[in-house]
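Step one of this worksheet: look at the structure below.
With one protein chain removed, the remaining protein chains of the complex are shown where they sit.
Up next, chain A:
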């Protein structure tokens, strides 16, 4: 799997390259600025891009803009955005085109190599990887009294949180140490309570949940 990596801090870039190589990714390019990233994304056609939000020369949200731009030119281009901070505002922009293949994680998540690599693979496969912090912000806003979300059991909330992060039923089952069938039952309940249409497709399902959480009902 070919990766384009954009990160301006040498230590982090170097660490990410080694981490990804150790997990059998091929680094097509490891760049340190916005223009280089734009060029690499246009020419190298990677399977997935791992991009830092803030890049030179402007040190604003250059990386994010490059990623969004590249996805406009090549819809569905898998992009995993890393940042020192996560904002619902940015998550919303990344998810706006509804085509999936999007990840948005705190840089800290790299500490857990397994989970991080899993997230890169998921995004590359067209799935979603949303940072738990983003999901918690979304849940906190939608969990007011009288909202449908308040009718979920604590367990269902837990499942919803993991689902919104982009995990499959199998992964959620593994995480909560229950059977996949139990999770399937929970998800069916959640979808019924929130009035969402059930979908067999994992990615569609995640996007529906995220859209629901972002805009509420």
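To be clear about the criterion, a residue touches a chain if its C-beta (ideal position, glycine included) is under 8 Å from a C-beta of that chain, and two chains touch if they have at least 3 such contacts; residues count from 1.
Here is the rule we go by: contacts and distances are computed from a predicted model.
Of the names listed as "NADH-quinone oxidoreductase subunit L", "Protoheme IX farnesyltransferase", "histidine kinase" or "Cytochrome b", the one that matches the UniProt record for the absent chain is "histidine kinase".
Screening A:3, A:31 or A:53 against the full complex identifies A:53 as the residue touching the chain left out. Although one chain is not drawn, the whole complex shows that of A:121, A:141, A:155 or A:185 it is A:141 that touches it. Only one residue from A:84, A:153, A:179 or A:199 touches the chain missing from this view: A:84. Here one chain is not drawn; of A:14, A:45 or A:108, the residue touching it is A:108.
Summarising the interface, chain A meets the missing chain with residues 53-54, 59-61, 64, 83-85, 87-89, 107-108, 111-112, 137, 140-141, 144.
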